[in-house]
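Our next item is subunit A:
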Amino acid sequence: MSKIKSLDELRQMKARLESEMDIREKSNNPEKLVQIRVAMATCGIAAGARAVMNSIIDRVEREKLPVIVTQGGCMGYCYAEPTIEVRRPGEDPVVFGHVDKDKAMEIIDKYVLHGELVDGVLPVNYQTIQEKI
Partner candidate 1 sequence: MDKIELNKCQKDKIAEICAEFHNSPGELINVLHKTQGHFGYLPEEVQREIARCLHIPVAKVYGVVTFYSFFTMQPKGRHSISVCMGTACYVRGAEGVLEEIKKELKIDVGGVTPDGKFSLECLRCVGACGLAPVMLVDEKVYGRLEPKQIKGILAQYE
Partner candidate 2 sequence: MDKIKLTIDNREVEVENGTTIFQAARQMGIDIPALCYMKLDNLGVENRPGGCRICVVEVEGRRNLAPSCSTVCTPGMVVHTHTMRVINARRTVLELILSDHPKDCLVCPKNGRCELQDLAARLGIREIHSVENAAVSTYKKDTSPSLKRDMDKCVMCRRCETMCNDVQSVGALSAVNRGFMAVVAPAFEQRLVDSNCTFCGQCVAVCPTGALTEVDNTGKIIQALMDPTKKVIVQTAPAVRAALGEEFGMEPGTLVTGKMVAALRRLGFDEVFDTDFAADLTIMEEGSELLDRLGRYLQGDKSVKLPILTSCCPAWVNFFEHNYPDMLDVPSSAKSPQQMFGAIAKSYFAEKIGVDRKDLVVVSVMPCLAKKYECQRDEFKVDGNPDVDYSISTRELASLIKSANIDFLSLPDEDFDAPLGESTGAAVIFGATGGVIEAAVRTAYELYTGKKLDRIDFNELRGLEGIRHATIDFNGLSVNIGIAHTLGNARKLLDGIRAGMYNFHAIEIMACPGGCIGGAGQPFHHGDSSVIKARMDAIYREDAGKALRKSHENPYIIKLYEEFLGKPLSEKAHHLLHTHYFDKHD
């Protein structure tokens, strides 16, 4: 990894990374990828997030699904752990709560593959700093 030497270099890098992520998230090409982020902070892990993540990864690898699975931090929904966030290309992310292995499979079957929502959606109840003007 090479060192970043200035603000300009940092900005160039940011632009590149942002567009890479953008492509990953919003592309409309046939190989479009769905991004699944599993909340993997202590409370999530304590509630079983690791097993959920493993089962999703297994399924994705086994069936070669167009899905990227990553881990994320705490989203604050402690009451509903484990939680996962699914981001379908071009759509707003959707968070599901109380996800166990079975629920994860149902989410993949219905929402990830077909955009069909399943029970257990956690409504977003905050605004981000980007939204706040």
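Assorted remarks:
Here is the rule we go by: a residue touches a chain if its C-beta (ideal position, glycine included) is under 8 Å from a C-beta of that chain, and two chains touch if they have at least 3 such contacts; residues count from 1.
The candidates came about this way: all candidates are chains of the complex that A comes from, given by their letters.
A quick note: this is a predicted structure, and the numbers were derived from the prediction, not measured.
Touch, as defined above, links subunit A to just one of 1 or 2 in this complex, and that is 1. The part of subunit A that touches candidate 1 in the complex is made up of residues 42-43, 45-47, 77-81.
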